[in-house]
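Removed: one protein chain of the complex. Kept in place: all other protein chains.
Here the chain labels run A, B, C and D in written order, and each chain numbers its own residues starting at 1.
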Amino acid sequence: MSKIGVFICHCGENISATVDVERVAREIGGMEGVAHAIDYKYMCSDPGQTFIKEAVKKYGLDGVVVGACSPRMHEPTFRRACAEAGLNPYLCEMANLREHCSWVHEKSEETTEKAIDLVKMMVEKVKKNKPLDSIKVPVTKRALVIGGGIAGIQASLDIANTGHKVILVERDPSIGGHMSQLSETFPTLDCSQCILTPRMVEVAQHPNIKLYTYAELESLEGFIGNFKAKIRLKAKSVNYSTCTGCGACIQKCPVKKIPSEFNAGLGTRTAIYVPFPQAVPNKPVIDRVNCNYYKRGACKICEKTCQVGSIEWDKEDEIITEEVGAVVLATGFDVKGTDFFPEYGYGQYKDVLTGLQFERLASASGPTFGEIRRPSDGAIPKKIVFIACAGSRDPAKGIPYCSKICCMYTAKHAMLYQHKVHDGESTVFYMDIRAGGKNYEEFVRRAIEEDTVNYVRGRVARVYEKNGKLIVKGVDTLLGGEQVEIEADMVVLATAGVANCGSEQLAQKLHVSYDPYHFFAEAHPKLKPVETNTAGIFLAGACQAPKDIPETVGMASGAAVKVAALFSNDELVREPVVAVVNRLAPPLYSTCVGCFMCETACPYNAIEHEEIKGRDGSLIRTIARVNQGLCQGCGTCVAFCRSKSIDIQGYTNEQVYAEVMSLLND
Amino acid sequence: MSSNTDFEPKIIAFVCNWCTYAGADLTGTSRLKYATNVKIVRFPCTGRIDFLLLLKSFAQGADGVIVSGCHPNDCHYTSGNFHARRRWIAFRSILDLMGVDIRRIQYSWVSAAEGSKWADLVNNTVADIRALGPYAEYQKVADYLEKEGYNEEA
Amino acid sequence: METKYINKSGIEQWFNAIVSSGKRVFAPVNSRGQVDFKPVKKLSEVADEYIQTTQSIKASVYPKAEVLFSYEKVNGKVNLTDFDPESVAETVLWKVHPCDAAGFKPLSAIFNWDTADKLHNAHLVKTSVISFSCAAADESCFCTSVNGSPGNTAGSDIQLTMLPDGGAIAEILTFKGETLVALMPNVFEADKGEKKEKYLVDLPTRFNLEEVNAKLNKAFNSTVWKEQSERCLGCGACAFVCPTCACFDIQEDAHGSKGRRIRCWDACGFAMFTLHTSGHNPREHQSQRWRQRILHKFSYMPERLSVVGCTGCGRCSRACPVDMNILEHITSIAKQ
Amino acid sequence: MKIGFYPGCSLTGSSREYNESVVALAKALDIELVEIKDWNCCGATAAHVMNEELSLSLPARIMAMAEEQGLTEVVVPCAACYNRLKVTQHELEDENKRTRVIEILKLPYRGDLKIINVLQMLEAYGAENIKTRVTRPFAHKVACYYGCLLVRPHSILKFDRVEDPQSMDTLIKGIGGTTLDWAFKTECCGAGFSVSRTDLVAKLSGNILKDAADRSAEAVIVACPLCQSNLDMRRGAINKTLKNPIDIPVIYITQAIGLALGIGAKELGLKRHFVTVEL
Partner (left out) sequence: MKKLRDRAAELLSQGVVSLVIGYEEGTKRPRPLFCRNSEGAEKLIFDSHCFHNLAVYITKKELVGKERFAVTAPISTLRSIMQLYVENQLSEEKLLVITVDLSGELREFTTFDEIAAYVAQFELKRGEREQEILSKIEGMTREERWKFWMEEMSHCFKCYACRSACPLCYCSKCVVEVNRPQWINPWPAPLANMEWHINRAMHMVGRCTACGACGDACPVGIPVDLITRKMMEDLAPEFGYVPGQPAKQGNALSSWKLDDREQFIR
């Protein structure tokens, strides 16, 4: 006979106002197997918990039911209290009398009766509960950082500096990300590369960081503390161990007209290339799509040029496996191209640029060496129009959110333009100016007041080309909705920041959730901004939502601390809510017949094959076994198993069956 | 069928912990009201919900059943709800073939943010089942042993 | 024991009188492509032209699941409700084959071998059997080999032997039989002296029971069991259609604080039948379970209960999905 | 090739030349136009701002008639009519609205009629024939003007690129013409304000014509009677708003192609224009 203790909480008046808590305690007290039932004002308070602890000892309880708020709220509290009293914490369950009863029903007989039913249900469940032990899993103290932009660089350095190993994977041939493309940064106007490149070099030289550039994550298996990452090292076609990075091959490469990704399409590069002069590693890769040899089977000029024979034509993609304990996602963002905007010419006007392209024009390392010149004819634009919110905050375009950084960089662009073209005239069309941040508002004011940038509050309806000019037709909503038409030489669109291409697929590989715009979803918008719903995977930077550099760096350091905290333990303690395949005495061994359909249903690859062998070592049967480390406790296999050979601890067949029956048996 | 106005249907809800249970918590926190007829049984995931439990519920006197979990793509375990959805498609098809009244099983997706959807779901399901009346056809045979033999005349 | 004659219309009038007496009447009915005992109200419902019903009268007399007692716990006190023999309805079985009626003896022997089985006996007491002697048989029938015959009256209260004129020779065998006759005594005329044997099917003996018995006494470790049972699927079809199989299981049907204990049919051919909690199964293989079935019927029962556990009805052979023909198997043992 | 034909009011009134050229061109291209019997006004630009039920019932009746007459595809040359029919079809996907309209019409309405404009008809059934039958290549530099109703709302019409449509340009290139990349392809001409606010129309249409003229177009090509009449009939008022008067003609795409196929100017209704056509 069970000895269950039942504790009904008034929750101040939150429960007792609509539920007759005393009656609940009284009726439950008369139930089979209930040894003790009381009600109290605040069960979660210290005295409340003391009641439970004392009752456990006094009555020798073998199960506890607390009828109070949602278990999602206080289950850990009461389980801890039970554990302190020497009762296995998993013999404690909660009946949700507040969120699921008192708060959603009026005071009535039915409400009290429902409360009784809910408690009864948990009493019947607890009767079937078994003591469980937490699962301890070892932690691999090595982190995987995906993405080598400023977020990934910062996270890698911070983790590496705590003494843990980091594997940094970057898709492009060099780390640096978008920050390396920027000219100067707001609100200080210091040179982006000047502050970034030392960090890049530090990454390359850090003894704790293993850098894989031109590499992508192929798959991630496992669970917090014990991930197995398969990484595809794309064939660089250049042997980095012998290449000196002299650059001779690049100069000789005959394919020179490939639009440069680094210059956002404004400049060109060769087929064997280093994306930019300060690249880390500063060694070239061959772009096989554009290379003459790979396209047509002949050329090999680079090979002839190379003094050290580093060109590897037959090199294939290589897949390596790294074991890691935590993952930081820092894959950044992308910006919409001008072709996304039919009203601004579907990208057909060469002098309509994105903000990122303007960054390259303004950058000393850019295609015009920092001079603002029109891509169409190289002329210096005398009239320039900046259009903020190009795509952002526009539900019709499917991007209802604010891209956050555009107000600031548009002000910076206008400022840089005014600094470089003294007789130039710049106009910014904007919806609102969002300049929240240290020294941000002051920066915008400076652009308006000191650099005489003309800010027009209104949207631009059309941009079209006429007589070599770009006619910008907009409206000034501050001056009574008057139409404004500007004959500009250049138009810069602050296009929306969007999720990086492939982020959805990456999220699926990692089992992390993502929002409707394919940005990775944080576990909690306020309290867990750097965690994902998948334990052990953290977020840094703009892959979660568009954000500026200081915010990105802050988030990256945050993620790094989370990783470091995880790595401060040798073992992780996990809830024992995992599936188990039954084991019986010979000759049955288990009721599992080894059809392994559970294996195909398991989202975590947690089902393993276990060979049952006789004393002579001969194979008797192969049956399923659940890897408790990998199992996340969803129970899909349980519902799937035809012979009911798998069960899930904490939600066993017996437990849920007892719950359902208790609700229906009069 | 007896007058349905005083008929209080017994309804069991099988919900997942991460979305619908949390959504029902939100209904509570938002103080939205709904009928007392529905009682929630918590599961880790809709993928865990055994079809036999639905059958047993009817056999034990439930007039209706709600099964609810995370919206597609929202599953805490990434695909439990997709497995569940398939299972429900198959289960409905078989029940319908056997002549079981599938209108009495209401499937739904209720996310952790849809507190009001949960209240609506409960109220609508209670109204629907009330309109259908008690599931006497099923409950009648639930108690039968061979003695009351179905093949014998009443 | 009295022999009478009853003519065609007399049979119908008597039948109607039995029905209107309020007793439940079960008779073979042809439905769903099968002939089986069912409650009937009219003679026209009764099937003609068949050799054997799928199930034996066991299915009509003894429930497949029956409540031994039920209980309810109220305020810490348990209220028990025992089986009530009076709850069993008076039943008349019409057109029972002699091989079916003969099954009552072995069944009673099993159920009453140490203590009297209240439930079994209650059903038996409330049941009256009107058997019809057999004018036809098929290749599965072998009653004559197991101490029976197409005109065997064992277990019957009345036996009718149908005559070409549509009337019948009526042998009134027991007091219960007389009670039935008394429902409409005037249709029973004096015996016309017709010899019943003339109208019985001629069914030669297929094996010698003594011989089989002697062989079986030494056959426990024979390889024959394995050879014969290889194709056996281990289902319970043979046991459930058999008029003498008596295996049962006790089950608890508990719901919260109330419940009932139920006795339900089981079959020794099931793998789980003898499975111990420990995992050990004394009859682990199908061959052992097959051996048990044969030895129980043809060796253990004659030895311990002095009755053969088989009436030769041949139902198991007909019901078996894989043609486990009992006659064939017994004959082959006899020939060994 | 047989196809249903809904001319609408404009084509029988102010834009008879459009009707004439459509009919002449269809004949030349072996397309048989089957006019919907007993058709009615589509409600044009006025009805839908006044009365929703009326604005849906009028086009629905036209389509119901066509369905009844066994037509599966109907060409609607007037851009306003085309727009109204397509929008109605879309609106009536709503069960309640459909039930209500059927109740009003007392006619069955399925809603599966395929509604196409002239450009779509020429693309689908004329493109090959045009290519082989050009006798007088249309060697002119022209501005293709689509206006609003032909391409908007894109979500319903799903016709061409919304801000930079191309279908008319392709057709013109097919008969040897050169088309301008210009800015006013889909700007509003002022539409129905032609009567009530001629000043507004003059300004809006003036902007359009000016850009075409500035880019030295020899003609403006249209596929909408409303656009045509505003740009052509209101030329006087337009020219008053401009420094330099513009005299480039405004012709229908059907007329342009007709010319290229060697159909006579009279047959194409080219004599009916206010601005003389000399192409």
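Everything below uses one rule, namely that a contact is a pair of C-beta atoms (placed from the backbone, for glycine too) under 8 Å apart; a residue touches a chain by one contact, two chains touch by 3 or more.
Just so it is clear, the model here is predicted, and its values are computed rather than measured.
Student: Would you mind listing the shown chains in contact with the chain that isn't displayed?
Tutor: A, B, C
Student: Who touches the missing chain here, C:139, C:197 or C:210?
Tutor: C:139
Student: With the missing chain put back, one of A:252, A:350 or A:644 would touch it. Which one?
Tutor: Selected residue, touching the omitted chain: A:644.
Student: For chain A, enumerate the residues touching the unshown chain of the complex.
Tutor: On the chain A side, contact with the omitted chain comes from 588, 591, 593-598, 600-601, 622, 640, 642-645, 653-654, 657-658.
Student: Tell me, which residues in chain C touch the chain that this view leaves out?
Tutor: Residue positions of chain C that touch the missing chain: 32-34, 36, 54-55, 59, 64-65, 139-140, 230-231, 233-237, 239-241, 249, 251, 253, 262, 264-265, 267, 270, 272, 285-286, 317, 319-323, 325, 328.
Student: Which parts of chain B are in contact with the chain that was left out?
Tutor: 51-52, 55-56, 59, 72-73, 79, 82-83, 85-101, 106-109, 121, 124, 137-138, 141-142, 144-146, 149-151
We adopt the following convention: only the chains that are shown with their structure count from here on.
Student: Can you work out the whole-Å distance between the CA centroids of chain B and chain D?
Tutor: Their C-alpha centroids are separated by 56 Å.
Student: How many angstrom between the C-alpha centroids of chain C and chain B?
Tutor: 45
Student: On a C-alpha centroid basis, what's the spacing between chain A and chain B, in Å?
Tutor: 35
Student: Specify, in ascending order, the residues of chain B that touch 2 or more different other chains.
Tutor: Answer for chain B, listing residues that touch two or more other chains: 60.
Student: Return the residues of chain A touching two or more other chains; collapse runs of consecutive numbers into ranges.
Tutor: 661, 665, in rising order.
Student: Inside the complex, what are the residues of chain B that reach chain C?
Tutor: Of all residues in chain B, those touching chain C are 60, 145-147, 151-153.
Student: Within their complex, state which residues of chain C touch chain B.
Tutor: For this pair, the touching residues of chain C are 38-39, 63-67, 255, 262.
Student: Under the stated contact criterion, what part of chain B meets chain A in this complex?
Tutor: 10, 12, 17, 21-22, 24-29, 31-34, 36, 39-45, 47-51, 53, 56-57, 60-62, 73-74, 76-80, 83-84, 87, 119
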